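Here it is, the structure in full.
Here the complex is missing one protein chain, while the rest keep their positions.
Think of it as A and B in the order they're written, each chain with its own count starting at 1.
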Amino acid sequence: MNPLIESVRQCFPDAVAASHTYRGDATVVLRRGSLLEVARFLKEDPAFQMNYLMDLTAVDYSTFGKRPAPAFFPSSGVSVRPSPQIPDEDPWPGPPGCSRFVVVYHFYSVAHKHRLRLVVPVEEANAEVDSLSSLWPAANWLEREVWDMFGIAFRGHPNLKRILMYDGFEGHPLRKDYPVKKRQPLIGPSN
Amino acid sequence: MPPEVNTTFGTTADLETRDMLLNVGPAHPAMHGIIRILAKLDGERIHEADVEIGYLHRGFEKMSETVDYNGVIPYTDRLNYVSPLINNMGYCMAVEKLLGIAVPERCHYVRVIVAEISRISDHLTCIGASAMELGAFTVFLYMIKAREYLWELVERVTGARMTVSYCRVGGVKGDLPDDFAEPCRKAFQETRKVLGEVDGLLTRNRIFADRMNGTGVISAEDAISYGITGPFLRATGVDYDVRKDCPYAVYDRLPFDVPVGTRGDNMDRYLVRMEEMEQSMRIVERALRDIPHGPVQVNPGTGRAIPAAEMVDLAKVGNIVAIADGSALACPTLEGSNRAAHESIATHDKRVFLPPKEDTYGNIEGLMQQFKLVMFGHGVRPPRGEVYFPVEGANGELGFYVVSDGSGSPYRVRVRPPCFAIMSALAKILAGDLIADMVPTFGSVNMIGGELDR
Partner (left out) sequence: MDTSFLTTRLDEAIGWARKYSIFQYPFVTACCGMEYMATACSHYDVDRFGAGLPRFSPRQADVLFVVGTISHKIAPVLRRVYDQMAEPKWVVAFGVCTCTGGFYDNYATVMGIDTILPVDVYIPGCPPRPEMVLDGLMKLQDKIQNQHATGVRPSPEPRPLIPEP
């Protein structure tokens, strides 16, 4: 078991819903309410010292596994076999829970050179998470982007407005139910 | 509101003033890209700067959900379009990590070589453009001249100057040409000459030094808390380079140094980039010496590559199962001959080489291989999972977070853009500087719109 995951589980036993190390990436699935204290712990605890919030993004799992994947000669014996250097004993457990969205945080520590991924499931009805911009200023723009693209709000964010799309845009483009070609032009025809 | 007339000779602090709002609009003279900076000025000093981005948002992440895994590669080219090979490599390595396959060693060396050449051309463009904005037009012309030599080199290898789409999931499109070492040597000779000239023109130039020293300063703690990586961070004194700290490909076997600055101002960033170019050339030269011979492509299904001659032989005796798992090495010119096997087997002997393209359509073995990788919906199908793979882009840590649902196209591809973090800190860096310092600071950020807005 990965030592990072072990320590997080020990310190926050009721916050951790699940964990895995698929392909060597230590991942912890957290409950939404305890995000801020776990993040603060990761930043300040000397064994972790996760001073980098590398990435903050979200995934919309509403059409996971529902897209057609045409079978190709299932009897041909051709399948994906990972190379021996990468262990595949524990396959990926799948998208966490039954919530539509998941907010994913990647942390890195310069001192210890280790990485950790936090995954926070968020339901569609109450799409709100605590903001980490008080701990890492990097979270400011990253959370604005998640708001813009997915519509997940961040409590405590100083300036939650659209960053990549323009103000008159309606909808959140990276959600699975937003069609790719649906344009909302400011000027010109909606070609 | 006019300033109150103070008849008792008070200081300017007694005057009521208002900040002037200057909109350095999306269309602006700097060559770097379209962003909007709303600067609140007090005279010439910037009080507060509000940076607005998103003018080049092209929906990379949404488009990559509509194509298959190899189809995302042209989109990744256009992310950081001055160093496209690094983005290609990052994405392909992320998908290979997801698949759990290892590419041949030669492929790693080839990727490292082209990625470092790309990094050099990125730094050349960055320094050239930022010098031009400060008025040093000659430096821009010299840097672009050196970049042309490198682009001709890239064209020899990949076929395109800029948007190359060279890497594939499981390898690279084609091997390095046989006569690669000599043009590479010449290109580096020219580049070193140009770097020497530019060094003489700029580094101790009074005007350049005055404009770059002490402007755009950021401290190391601030840089880390904003998530800044790459030359911007290394100029502040923190020694974090993904190639050294989390090595990938064959970087752990190639000796190189990572230049680290001290003050975190524009001059240090310029010096760090100049030195990084020299180190990149060192990496390429060493890699060209150490590169092993062998195949460069691997079947993403199983990870085994077989030479074309062997495949045809197996097919002739009816051993279809053995070749169904394998991938034949096809020459990128599609004449159907494998260059490595060329020297050891009689040349132009059609019975032992992979048949040319016309026979792929007439012959079941070649057709099977073609079909398996090319038809939509088949192709590369990784297992369900998520991975994050960081590489050292020219601006910092370029990470790809790929989520797969087992079908032929990615479920989610997220790019962690290095200059996004730097741009989010730009407002803080600019506050307190003069309006004229905005130009060298923004130039040294090396903001690439394709990467920032995706």
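As a working rule, contacts are C-beta pairs under 8 Å (C-beta built on N, C-alpha and C of every residue); 3 or more make two chains touch, one makes a residue touch a chain.
This is a predicted model, so every value here is computed, not measured.
S.K.: Just the residue numbers, please: which parts of chain B touch the chain that's not shown?
M.R.: For chain B, the residues touching the absent chain are 25-29, 31, 33-34, 54-59, 62-63, 74-75, 78, 81-82, 125, 129, 140-141, 144-145, 147-148, 151, 161-163, 449-450, 453.
S.K.: For the chain that got dropped from the picture, name the residues of chain A it touches.
M.R.: Against the missing chain, chain A presents residues 165-166, 173, 178-189, 191.
The rule is simple: only the chains that are shown with their structure count from here on.
S.K.: Can you give the whole-Å distance between the Cα centres of chain A and chain B?
M.R.: Here chain A and chain B have centroids separated by 24 Å.
S.K.: Which of the residues in chain B come into contact with chain A in the complex?
M.R.: Residues 53-54, 57, 59, 61-63, 66, 97-102, 222, 224-227, 229, 238, 240, 245-246, 300-303, 321, 324-325, 372, 377-378, 381-388, 390, 397, 399, 401, 403, 405-409, 411-412, 414, 416, 420-421, 423-425, 428, 453-454 of chain B touch chain A in their complex.
S.K.: For chain A, which residues are in contact with chain B within the complex?
M.R.: Its residues touching chain B are 22-23, 25, 27, 51-55, 57, 59-60, 64-65, 67-70, 72, 76-83, 85-86, 88, 91-92, 94, 104, 106, 110, 113, 115, 117, 136-138, 140-142, 149, 162-166, 173-174, 180.
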